[in-house]
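Partial view: only certain chains, each at its native spot in the assembly.
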Amino acid sequence: MSRQPSFRVAVLGATGMVGQWLVHLLDRHPWFRVVALTGSDRSVGRPYGEACRWLLGAPMPDWAARMPVLPTEPGFEAELVISALPSEVAREAEPRFAAAGYLVASNASAYRMAPDVPLLMPDVNFDHLALLSRQRDERGWTGALLTNPNCTTTAAVLPLKALMPYGVRRVHLVSLQALSGAGYPGVSAMEIVDNILPYIPGEEEKLEKEPRKLLGRLTDEAVEEAPILLSAQTNRVPTLDGHLVCLSVELEERISPEQAMAAMATYRPPEEVADLPTAVPMPIVVRREPDRPQPRLDRMAGGGMSVVVGRVQPCPVFTLKFVALTHNTIRGAAGAALFNAEALLRWLGRV
Amino acid sequence: MSRQPSFRVAVLGATGMVGQWLVHLLDRHPWFRVVALTGSDRSVGRPYGEACRWLLGAPMPDWAARMPVLPTEPGFEAELVISALPSEVAREAEPRFAAAGYLVASNASAYRMAPDVPLLMPDVNFDHLALLSRQRDERGWTGALLTNPNCTTTAAVLPLKALMPYGVRRVHLVSLQALSGAGYPGVSAMEIVDNILPYIPGEEEKLEKEPRKLLGRLTDEAVEEAPILLSAQTNRVPTLDGHLVCLSVELEERISPEQAMAAMATYRPPEEVADLPTAVPMPIVVRREPDRPQPRLDRMAGGGMSVVVGRVQPCPVFTLKFVALTHNTIRGAAGAALFNAEALLRWLGRV
């Protein structure tokens, strides 16, 4: 075997929920070596093992437990920066890293809709990375900034991408979202035991906008949004991980559930990204049992990187209705940012 | 005060979840006196207090605990029969009761769509009781049979009824349904802790059909279904009581959320039923907080008989989107059957 590439990576906002998943996923990453973990003032200077209230079932890696938490400031030696910062912190911090020459793969929402920032799922719109040329020109950054979409968006976009050849026109989507999406402490147990919260601040807006950019067409260093109308309603439910989304989709072509399932099950990532460490051969797993996908049983499909689709049926109002499940903290956040970082290295020709 | 009317009532299928709620609600009913509780072979002959695994927070009434469980056969002296039978049992048993002269208010789905059986919500379509004349003519029954809709249907139909003046054309609805809807033992805890079940057998079909009949127009002793297209997706979630439904509605007239909220909040039951014991002055309660309705906080609105609507917003795809909550075992089942029984007595001129 040839020697594996090795890149120094920092995780910004490493003590939060998504930061913890990043540390967990990076523990076994074949290319990346963590050199810095950053946190808020409350955590800086303490060992990560103390500063972080670890909530994953898998244990915290020893190397992470011993690392001191650094301030979220450029300075450490690293090529890659994975950002799990809260959006309001990201807005100010991420450009500083990009300007200082770091390659920043961000999970924050701050720059997702910026016209010169790729909103990327490598197995959906790898070509959108071309926006980075414009980004460098306009912003004068020596580094780069790219983002992954909102966790729930990932559940919708993969199956919609597979249906694009049939003309996606209008989409209704209703989500049942897991607790980890709200971080820690996030939702109070008093609010969610024997209960549902029919409101997640800012979430519906993201779901109605982000898919249009992700599924849009790259034209002359800009993304022309896909002409899809989306209507979203979002709910918080008492599951730990795994966002379930119920979709009704209107297509230009009236295809059958069988055709739709075939299109999804055979959807493959573009060649450029298919061999990346975080890529999965089957980005969409189609289940035919009537009662799947279920969050607890299906969220780890493809190591948490596959979206699982089921209950594909004719829709009496639109063309098709179905259910999609994404592991919100892997495909929807930590895994998404890692996958983007890998794709960026590929696009830059460094792997 | 004038003397209150008094009717002898039997509950068929009294040991199940809906049967328990009926016993609970009948405990304080001003008109009805329970004279018989029936159950399956396993229960017959035992005192109700032993035969029934009581699951309500409120204690079992003493009078019920002591009653012997009877077989589900005509024979006892009662004017009214409230049926909480499983559908397959109801199909055979309920006509026998109606033929034997009992007035049967059924919660079972067996006869809901039969053209001569009223599918009734008294504050929605009281006039549909006129179908009973045809029923008596055609079936030769001396009694009568009427039904209430599926529990989830009730959440959708009340707000849709209030919007009918604006021309309801197409409706998407996605439900998050409570465990009590599956009865006891119903859903295994192993299936629903940290999980969602995206499938409830037969439920989507009911939701796509029943509102058309309930909102239909009575013409010459038949109900002409309302020309509404509905698409439903149903999910089981780990709440105890209270079905939440996310709706997107296409109206002929493009009204604002304010107009819709006004139409719902001012919706009143028809005069004929407004003073019935189970009627509520406000069948639809509109909440303006962004995070309501919530099952645990709102299911008991109007004693469990009001549907609570919230999050009324413009829909980017249709006209409006909103969330509706119904107490599935009160407004959606036991309370519904009681309300129907009262309405039947009113229609017959007996109260």
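As written, the chains take the letters A and B, and residue 1 is the first residue of each chain.
By definition in this document, a residue touches a chain if its C-beta (ideal position, glycine included) is under 8 Å from a C-beta of that chain, and two chains touch if they have at least 3 such contacts.
This structure is a prediction, so every number in the text was calculated from the model and none was measured.
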Note = Here 2 chains sit in place, yet the whole complex recorded in the file consists of a number of copies equal to 4
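Here, only the chains that are shown with their structure count from here on.
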Ask   = On Cα atoms, by how many degrees is chain A rotated relative to chain B, nearest 5?
value = 180
Query = How big is the gap, in whole Å, between where the Cα atoms of chain A centre and where those of chain B centre?
reply = 42
Key: Complex contact set, residues of chain A against chain B   = 170-172, 174, 176, 191, 194-199, 201, 208, 229-231, 233, 235, 237-240, 244, 246, 248, 290-297, 310-311, 315-318, 321, 323
